[in-house]
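A single protein chain has been removed from this complex, and every other one stays in its place.
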Amino acid sequence: MERRDFIKISAITGATAALDSCGQPDVQLIRFIPEEELMPGVATWKPSICTLCPAGCGTLVKVMDGDAEVIRNGTLGIMKMGLAKKIEGNPKHPISQGKLCPRGQAMLQVTYHPDRIKGPLKRTGPRGSGQFQEISWDDAIKELVAKLQELQAAKQQASLSFLTNPLRGQRRELIERFLSTYGAPPAIAFEVFDEAVLRRANELSFGRPQVPTYDLARANYVIGFGADFLGTWNSPVAQAVAFGKMRQGRPGQRTKFVMVEPRLSQTGANADEWIPARPGSEGILALGLAHVIMKEKLHTGAAAGRAGSLIEGWSSGLAAYSPQEIAPRTGVTAEVITRLARELAAHTPAVALIGGAPLATPDGLARALAVNALNALLDSVEKPGGVLFTPQPPMAQPQPATTRHPESIAERLGLLAPKDSRETPPVAALLLDQANPVFGLGDAWKIRDALQRIPFIASFGNFLDDTSVFADLVLPDHSPLESWVDSTPEAGAQHAVVSIAAPAVRPLHNTRAMLDVLLDVAHRLGGPVADALPWKTYEEALKTGAKALQALPGSLAAKDSDEFWNKLLAQGGWWSTEIRPAPARPPETRQRFAPVGAARADHKEDSPFCFLLCASPLLSDGSLAHLPWLQETPDPLSTAMWSSWVEINTKTAERLGIKQGDQVEVESQHGKLQAPALINPGIAPDVIAMPVGQGHTNYTRYASGRGANPISILAPMVVPETGSLAWAATRVKITKVGEGKLALFGAELREHPHEHR
Amino acid sequence: MEPKPQKKWAMVVDLDRCTGCEACVVACHAENNIPTVGAKEAAIGRAMHWIRVERYYEGEFPDVRAKFRPVFCQQCDAAPCEPVCPTYASYHTSEGLNGQVYNRCIGTRYCANACPYNVRFFNFYNPVWEKPLHLQLNPDVSVREVGVMEKCTFCVQRIKAAEIDAQAEKRELKDGEIQPACAQTCAPRALVFGDLNDPASEVARLAKSNRATRLLEELGTQPKVIYLERESWHDGENS
Amino acid sequence: MTEKTPNQITEDLLRPIFQTSWKFFAVVAFLGAFVVAAFAAYAYQVYTGIGVWGIRRPVFWAFDITNFVFWIGISHAGTLISAILRLANATWRRPVTRCAEVITAFALSIGAMFPIIHLGRPWLAFWLIPYGSERQIWPNFRSPLAWDFFAINTYLIGSVVFLTLPIIPDWALVRDKAEGWRRRVYTILALGWRGTPRQWARLESAMHIMAIAIIPVAVSVHTIVSWDFAMAPVPMWHSTIFGPYFVAGAIFSGIAGLIIAMALLRKFLHLEEYLQPVHFDNLGKLLLMMSLLWVYFVFAERLTAWYGNDPAEMVVVWATQRGPFAPLFWTMVVCNFLIPFPILAIKRLRTITGTVVASLAVVIGMWLERFLIIVPSLSHKYLPYSWGDYRPTWVEITIMSGTFAGMALLYVLFSKAVPIISVWELKVGKHGVGSRE
Partner (left out) sequence: MVNAIYGLYATPDSAQQAVDALLGIGIKDRHIAVASSEPFENYDFTRREHRTRMPWLAVAGGLAGGAVAWALTSLTQKSYPLITGGMPVSPWWTNGIIIYELTMLGAILTSLAALLISARLPVWGAQVYDRAVSDGMILVGVVNPPQTSRIKISEALSSTGASYVRQSG
């Protein structure tokens, strides 16, 4: 052995021996030391925000120095820069409380994704061909400005449309200002699984147009109606933290959790009791429970007040909803209904959650109101262990006045005849910010054709997806880790939260923060737009907005605004336990609601199955299908990776002669798709379930052309009151078409398979 | 250095808290530079997940339940994987972990066969990170080449880091100071890590629970992962 | 047998060495092609990564180790048998011993290659060798693989010596018969053997000691191979029966291999006069006994598993007897018992053809047995969530076929260089160790 090597080894091993110290004589060496045994590198943890879903978890980003290949003004070179290595929850943050969900953990790959757009692009090929050429930022912005000025000249500002994913906080403030001063209609926010119905219901019942926060940690009894609160629904991390406490957090006390849903979801799998009520009968069941409670006088205090009065026949004790009455309609026996009602009343504070599929049918609103009434009857509204509403600090804007639902998108895109008198000129220019309606709306909406008809489309997203591939101009945004981010969570915390974070790392590519670009454009346009947006940068705008917080009682004490600002950034945001929700003002309405049974919309005899979409716990609504980590992580229940599948009840499959892994065709009135069958003992015999997430036509090398998109065959239906996509109202038939290929990580369904053979 | 009891790292998994969300799985990939093998390889069973959440259905519709059980290297005291390795690639560290020295591994795959928990993973090809995904790699963890066996290390790099800090500050390690990536991100706190030899530690306390079991205990592998069985709700227990 | 004079014997047995027909080259070319293909496939595997095999989690061993155990098993015919027969002084052994011992030497070398072939990083195989290296680390002597290293090498060295010593006088014979380059070569090989009484005496006593030493070694080798499995807590592996079970199986397949080899030699080298029905008959009886022994072991193994009813083991039992592996399992039973038993038990059927048919069945059956011991257990290890399956790829199949071709090739080449039947021993056999009348 070379003397030099020997010295090297003994040096390393010396250190190791020191580490291994206790009980081990120093002569004991580990040869060929694994690098884990070496000194760890130096890292700094920078506060940031997870922007992958509206929950707005506060994060810490582990940043370490490294060499990166970067292109700076045209030339490629190696650059020493801070690199994000790991993302963890920010322990101080009221929403994440130091934790993260799988999606948040994978956010790292958004920044370092090989198919990120590396600079501004101009379309060269035909629309949607994905053929672009790189151009300079200056040219790109000039082009956008020119287009906007052209519209101004033609007095057609109203024909500018801004399509984005849901906006909150300062980001939305700036965009809305830009649009209003420019003269364009407000931005259209689009997401597949939006919560408009729930907001509307809470507005009607409690006067709060807001997604609720559930105080699970202090509840003694929890009953969920389709609300996948441990998966992707609402504020999953905060809810999971609370779930841990409600299960084992309080010595000697363990909350019972009942889940009502036709397909055993990841959330349902954790329930103490699982009740596969008929799809759509959740509202009836809730009222059945209310009936028993009122009949047996199990409730304390006044009977639900306003929330109840919205329900038809409430005052008369819901006579129509006796257990015997509703048993056949819900598929739940009268005994069970009665027992549940008694348990609920006996274990207050008890809370009922509703979300997801039950709200995504044309009659969804009534179901939400029924559950609201039940909560009110249980006296758990805005009470510990019940339904709470996160106080909204000044920086958070009230919910947008504009509708934010598919119909309006359709209208704006000039597809359907306008529903109201407001005359909407056809869209002359469309600005896209991450929203992906081509993927998120059924083929029946003919979005692609609409996009083809729009003269000018500019996209800000940092990936080419099914929609932005239609853009003429691409002005790629930074990744969330590279840019200023802010969020004011609508739910998840019991007190007001404003998260603001500085860039954790320097930009890797030739990208620009979307809002900086917007400000730049505003200044170039001049006039009222420029006046309304005086700030040079988004950072500046945030800093100004944050001033409003300093006056309020909160988590930060500072003598001047700079100190306040620095403390705020160091902490990753501002939050206050002392801000109370504003007094609730429910709107007056004479309307009375009665939930109907299972969705019968467009029911045809040859479509015997209710088609249930489930948000993938990993790929969410499909917007995360481009991250390889999430693609390869097994789905919690099916354990499938990198693929789509169709879930069929065991008995049903036997009846149809379908075996695990067979390729099946799912056909609705509006289209058909194929995917391998997955036999699932935890799904109702008359329900076919499919995960949302795969089936992108164009979304990076990892997601493009993979699996099938169940949304594509949905009936073009909406919830009338809000216009949200009614994604749970489609019925389908299935037929076996041959051999399929499932990629499952888990082999057996059962822990003792031989007992089931 | 004054003599103190040997560390005995252990993990407690509370199955009544675990929601099966898979956050631990992704966190583990991020922390330990675990390669993604792609659709084709994953389909034939070569996906690498140092920690996996096993899902088992119970009963038939409508009385069906599903339960989750996170499984990762059990860091056995009497580990079947260790003695069978001809090159000491899998060895027992002084703190009771089942170490895996990648540089020593020649790929007999014997350890993986001997492991009753199937928690060892093999690099069938050289791992690939399409640029610039390689920038996300954690420099504290070595990247494994083709033909090498790998597995959960209890995030030994984090343990070492904490121990170094403690030594630098001339103090004892605090309970809960060390958190493997999986435990760190676990929202319902189903995963708790600590020193079993420290009677004051949370793991030591939880390990005494009447719900405590160990996986495949009957094989005599003496795992250092303690599972707290899921509870069932009985009326009146709370009032 | 019509009395042959010693010189006729010499002539017959040396003919293959002195006369070479085009057939020889044809056969060598044919077999060589497979061997080359196998090496090419292996090169591809080393270059690309062992992922080109079909192995996957949790089935990390499959064809590779199956072939390893199979070939080591085949190697148990030769040396072991001939050693036993030597000690028992069974005179009918004389024409048989050498072609048996050759099998051992070659099968063992082939089998011993697999632990290296199957490594994830074969270029580091030398780390198994115990020497104070710059890595400052010795092999782990607690690992059954380290035991393999010692056991196989001991058996290999022993067998080669055991095979070579009795060849020396025959090489001297060839030396004296040959001219030209052959004479020079064999002069060297013969080591200057003259056949003095002292040389003969020492040779005999050396062979005697070897015979005594090699038998326990042979037994230990396959016992240790079986411990590669028995030491691991895997359902149906972790069993005390494995040692004798494997040894019996090894001898079983070994004899079958020997019978096939002898039949081929008899046909192609025209040794009808020397390898006679009586030899096949005797070996046939031996094979019959081993077949019964094998059934006994399989029954004992299955019975204890079934009666003990350990859940993990029952899964494997059913997987083999009813489940996905059932076709292979029952084929094995047919090949190892239902075919050979009647053929070998009925004297009229125990002909040369009969024994060969039985042997072919046994070779197939025993290969399946090795496969069925390894794969079903690995694919059904305890936690059902992590069960898996296995499909071989063309790479594994090519490498495997290469080993069979390689065995045959080595055999052909050997019979070209060495009298495949020990001439002097045969002569001695003729007039009962030359006793004075």
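General remarks:
Labels for the chains are A, B and C, by order of writing; each one numbers its residues from 1.
Keep this in mind: a residue touches a chain if its C-beta (ideal position, glycine included) is under 8 Å from a C-beta of that chain, and two chains touch if they have at least 3 such contacts.
Everything numeric here is computed off the predicted structure, so don't read it as measured data.
The chain omitted from view is touched by exactly one of C:Ile214, C:Ala232 or C:Leu258, namely C:Ile214.
Of C:Ala201, C:Ala326 or C:Ile346, it is C:Ala201 that touches the chain left out of the display. Of the candidate positions C:Ile117, C:Ala172, C:Ala248 or C:Met332, contact with the hidden chain is made by C:Ala172. Residues 6-7, 10, 130, 132, 136-138, 141-142, 146-147, 150-151, 153-154, 157-158, 161, 165, 168-169, 172-173, 175-177, 191-206, 209-210, 213-214, 216-217, 220, 224, 424, 427-428, 433-436 of subunit C touch the missing chain (whole complex, contact as defined above).
Seen from subunit B, the chain kept out of the figure touches residues 82-83, 88, 91-97.
Simple rule for what comes next: only the chains that are shown with their structure count from here on.
Among the chains, the centre nearest to the mean of all shown protein C-alpha atoms is found for B.
Of the two chain pairs examined here, B-C and A-C, the one linked by more C-beta pairs in contact is B-C. A straight line joining the Cα centres of subunit B and subunit C is 43 Å long. Residue positions of subunit C touching 2 or more other chains: 135, 137, 384-386, 388. Annotation for subunit B: residues 52, 54-56, 104 touch two or more other chains. Of all residues in subunit C, only 48-51, 55-58, 60-61, 115, 118-122, 124-125, 127-128, 135, 137, 139-140, 142-146, 149, 228, 231-234, 378, 381-386, 388-389 touch subunit B in the complex they form.
Looking at the complex, you find that subunit B touches subunit C at residues 41, 44-46, 52, 54-56, 71, 80, 83-88, 104-110, 112-114, 116-118, 121-126, 145-149, 215-216, 219, 221. Subunit A meets subunit C in the complex at residues 1, 5, 9, 29, 31-32, 639, 746-748, 750-754, 757.
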